[in-house]
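Okay, structure first, notes after.
Note that one protein chain of the assembly has been removed; the remaining protein chains are unaltered in position.
Should a chain be cited, it is by its letter among A, B and C, assigned in written order, with residues numbered from 1 in that chain.
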């Protein structure tokens, strides 16, 4: 199916991706990973939860680590523009026959809980506690110096359907991979906040979270993290990279935590605020779309992802993606 | 006067700053400066004009160099969201008693020409010729590797009035300098596209353009430019930097061309898409607002700027800004 | 065998590695690779030879590209301290029963030609034409901004023997890989000029040149080269990296030219001038010695190398090195 044109007048105004709740089995281990090693800042912690923010963020949290019996993803959160947008969102999801509920969440105002058609748990809000700026408290910077949460990437069993749904919500496609043989979209990158993506979808058994991503200042911060992880016991948590994606032009590194949650460390994408920005098309057969410099990705990167709570897995009807082996 | 609250529902939708027309007296010299030295790409050139774009831009141009008898600024351009926004803009400027005209411009669709209350010539458009992406044609990158135009900074004889006017248009203040003694706003940074600013206003005889700015990937690109300029005959064109601004947190360099037009090379600001982002207040007496690391700026940086065509200069009634001398 | 202690009083004084003659089958292609892409500077060229230097070098050349029917290595060159060292070198090689000859070379004074016991062709000199400094002519910098030739790495069928021979010449071991099972040295890095190495030897069918290496300012220059090569038709010439070696701590990239000559782009080693610097021992079973971050090297990197003119190949009696596959 063709990529839908940008929806310039969406039913409600999503500002940006906001936060993710990761269920983790060992809070202390995860604190060592996300706080001591990656360098995220703790906004709040208690016996069962750790709330984290990145260094230029003023919202209370972008990651919630939640003690659980098994690793999974609780919810993906998005910030809306203004109070009326919340009600419009409720109306729109209802009109699609999707479940809606108003829930209570610490550190946040009204929260609308729902799911996308694939079953991905979503929550929308306008107001979250605001914290004082810390981006010029340079003594706090360590690890990879994460500045902000950048995007979520999901496996979808039907990328065309996911793109249509998020497109209707106002996410605009910046780049995509077309499968010429089937005429289907293999993967798509879609944004609200003016970068390459807030969300991306890749063909595969899903819905599953492939990764969340943090923006960092320069490629040297990623090299610093690799040096640190490989000499402090986290060597096995380095999965792929460093490298350059053809798609998005990002300089990247992928790491995985003890529960299998994958994080991308990311810099160098580009500004996409123009509503008439033409999506860039990549062919599924072009290996440079994944890795501009030609190095292969490991099998795990293509196959593994995190389950979403309460979402049943569906297999894609498209053939498995060709893995480039060395 | 206090900073006005963000206007969440502006009369028309400005996407971003777009382009500037610089009148220059020596096209060949300016080509050597902006193209061969800074690394901007030529989209079109003829006997009287050179159109330039930066490396990640797909719009036809962000700078127009126009042969003229004297150095000045022809117009500042802004991109609007959709065709109806153009008509809404015409209506709004008319309602303010400001001049409006529909003009013809090469490489662009309908263009609305007007002025702000200080006399700054502005033009708004929705459609400009789109060019193929070149951001992954790495052989084109040279000089400072400019990725995109980032902002305009103007002297205003009444910053409070400028902030009120642009605020009504939907520009949101991210940082500002307050003059405690007078209760006035000394300077303000305002954005549409999600960074620290698309436009900024500083107290001074105006309206004048203090500088235009380009975004570059890392501080090392700025160091490369300094090395290049200081060994190819452009030493006298280096005005200030490198340094870190307290305001905006930018790593900066200021350079001036033969006609006195000032360009800032800029990286490291932060994302500002949240409509409830709290403006950061700086005190006029805090020297770190200008330069976090403490080095003084030269007098020229405080005093010199480029005239706008057809705009009369007005002196500010606020006392001169204290210059930090070494 | 144990690593021999540093020889503080060698028979003649070698200052540093100096140059390599690469036989290439297509001079124009090689010019495109080494000059236009890597950024080496041409000191002299004619129908059959191109002489190159890196940007901080003042000697006439560090690489000679010589038109030939097949890719191979003509000679490795080393600079000696003073005229008497040349005669002492002649005497010493003669005393070892190795061939010596005084030859004429353009751009150089007296040149002593000989071979090491494995058959590697070597030449020693004191005087080479000196060129004006260009390290501050920043407009010349492009490609990967190569600053100086850094080292040669060779396959040796008997690393212990190679280390003993070069150790007697005054090369001092900085790091080495020990094969615990056999008690043999698997690989060794040896220096004269105060970095991790001027020469290195790795177990394998030899003698062959594994790679020559250039020093560059920062890891970002290597990333720039990867971006450039992967978008200008040199994707297949990228072999391995970027990555960090455990041994030497270098940030590295390996590329191969059309004739199979391998070049390492290299930064971040450390100063080794202390004569009592303790060699760092690595175990052959420790995969982090090769790649601190854990990514596998391709098979080609372990197996392929360039023949030396006039040197017969000998297989090593040590078992093949375990290749870390992904």
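The criterion applied here is as follows: a residue touches a chain if its C-beta (ideal position, glycine included) is under 8 Å from a C-beta of that chain, and two chains touch if they have at least 3 such contacts.
Note that the structure is predicted; figures quoted are calculated from it, not measured.
Undergrad: Considering the whole complex, which of C:121, C:246 or C:305 touches the chain not shown?
TA: C:246
Undergrad: Just name the one of B:251, B:266, B:282 or B:302 that touches the chain not displayed here.
TA: B:251
Undergrad: Check each of C:10, C:39 or C:59 against the chain that is not shown and name the one that touches it.
TA: Only one listed residue reaches the unshown chain, and that is C:59.
Undergrad: Against the chain that's been left off, what residues of chain B make contact? List them.
TA: That gives, for chain B, the contact residues 218-220, 223, 226-227, 229-231, 235-236, 238, 242, 244, 251, 288, 292-296, 298-299, 325-326.
Undergrad: What is the set of chain A residues that contact the non-displayed chain in the whole complex?
TA: Looking at chain A, the ones touching the missing chain are residues 136-139, 141-142, 218, 220, 224, 227-228, 230-232.
Undergrad: Taking the full complex into account, what residues of chain C touch the chain not shown?
TA: Output for chain C: 8, 15-16, 56, 58-59, 79, 81-82, 127, 130, 133, 135-136, 147-148, 193-194, 217-218, 246, 249, 268, 270-271, 273-278, 280, 292.
The working rule: only the chains that are shown with their structure count from here on.
Undergrad: So if I superpose chain A on chain B by CA, what angle comes out, to the nearest 5°?
TA: 180
Undergrad: When chain B meets its copy chain C, do both sides use mostly the same residue numbers (more than half shared) or mostly different ones?
TA: At the contact between chain B and chain C, which are copies of one sequence, the residues are largely the same (over half shared).
Undergrad: Taking the mean of the CA coordinates per chain, how far is chain A from chain C in Å?
TA: Measuring from centre to centre gives 44 Å for this pair.
Undergrad: Between chain A and chain B, what is the separation of their C-alpha centroids in Å?
TA: Averaging C-alpha atoms per chain gives centres 32 Å apart.
Undergrad: Distance between chain B and chain C based on Cα centroids, please, to the nearest Å.
TA: 50
Undergrad: Quick check on chain B: which residues sit in contact with 2+ other chains?
TA: In chain B, the residues touching two or more other chains are 136, 218.
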